[in-house]
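Structure in structure tokens, see below.
The other protein chains are all here in position, but one chain of the complex has been omitted.
Moving on to chain A:
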């Protein structure tokens, strides 16, 4: 039986807390009375994933079994999640490999020949050959790459086609290959509740002209929260598109979930509550802490990027999009949901080194904003963990560092847009099309490994709800230049950050430390 997530209140004698802080750590004693929420322990994995996959395909929800949907001469397209999940990359075989090998096995058995595999990257960067091999394994690569296994291209006009418009006039345009297929099999790894379901197709294999209807400042401001689809305006728009899609093409959805065994044994301190640390764990942490501080950031980053998660599959379900996703969410909640009583004035967060958009790369200031205000803030069901007008204190150096290959539009966005306005609406209105349609960003997106020119807008907009809600954000250890440009404060320690937050939340605020990673969600009552 897995240990459930739990809450402790710090006492005078409690040990200092460790925080993730980008490519390093932070270690500080928090005030007495601080509430610390720990994630649940890893859920037991499926005893045999292959058997579970087989069963899911044989007994799908709301749809015929897969083998009955396959016939010779058909056009089959298998679409799979891109490099943005799982985080960190999981130890092979990846869920996608396991599932797709099974699907292919069935397709071969039924004599299906016209099969394409598409990495559903939407407006993310292309996956490298190495990353594809990591996710899919050698066998699939050698049979399909590069002619029939490729990255989705949102900027290929020929390669995308309109399949309809929603009743609100939103254009639904998706990959032509998928639209013209007799069957689309979508293979997900669902790391958080936000992803999967209809969002898969409508962001994974859709171009900017469609995505902008749900990924914009207005919908994201009204998304409470992103991680709680029924209360998300973004998901409302996506579900409208989903109806159009269901009428136009047949999608067989396969979703899988993972447990949160995120870190290998050498980083055991991350998953273990501090009060359980023995001397060895503590020594290990301090050694790592010191080493990452002594190392140049690049070297530290390399170390972190080498982490491979020993995550295991906890569920797999297949069939029609909606019923499948409902079950998936249940499995996610089983692993991730921690019930919490009441909001607090201050929420303290450790910011991990990796988010969905900086796999094998740098988490630049915009992505730090996205991580804290978009991702972590939204890990709630019901009410946010921090009260309206409260303060987030996050530990991250927010260095002025950028990856010009993967994120070429981010630095200009920071220098041009954020320098002018941090208001997502204004940024969108004044600058978005210029970036989204820029020929150089299009070229880099299509031919290099760059996120789309529009991407910094959406990552900033993710924070729209949090920006409305919060009274302030303080970055512990944050770069003064980057934090101030984004409209945030900085401090050297959490204690100092609390001083900085004092004008907003008073001298003795209630404090909650959400002890991440691994990721989990709070159901706040």
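Operating definition for what follows: contacts are C-beta pairs under 8 Å (C-beta built on N, C-alpha and C of every residue); 3 or more make two chains touch, one makes a residue touch a chain; residues count from 1.
In this section, contacts and distances are computed from a predicted model.
Peer 1: According to UniProt, what is the chain that's been left out of this complex called? Choose from "Branched-chain amino acid ABC transporter permease", "4Fe-4S binding protein", "Phosphoserine phosphatase" or "Succinate dehydrogenase flavoprotein subunit".
Peer 2: So the chain that does not appear here would be "Phosphoserine phosphatase", according to UniProt.
Peer 1: For the full complex, which residue in A:361, A:378 or A:512 touches the chain that was left out?
Peer 2: Touches the omitted chain: A:361.
Peer 1: Return the single residue from A:146, A:342 or A:506 that touches the missing chain.
Peer 2: For the chain that is not drawn, the touching residue is A:146.
Peer 1: Hey, which of A:109, A:405, A:419 or A:495 is the one touching the hidden chain?
Peer 2: Final answer for the missing-chain contact: A:405.
Peer 1: Among A:443, A:484, A:508 or A:525, exactly one should touch the missing chain; which is it?
Peer 2: With A:443, A:484, A:508 or A:525 as choices, the missing chain is touched by A:443.
Peer 1: Which residues does chain A use to touch the chain missing from this display?
Peer 2: These residues of chain A touch the chain that is not shown: 146-147, 155, 360-362, 403-406, 408, 438-440, 442-444, 446-449.
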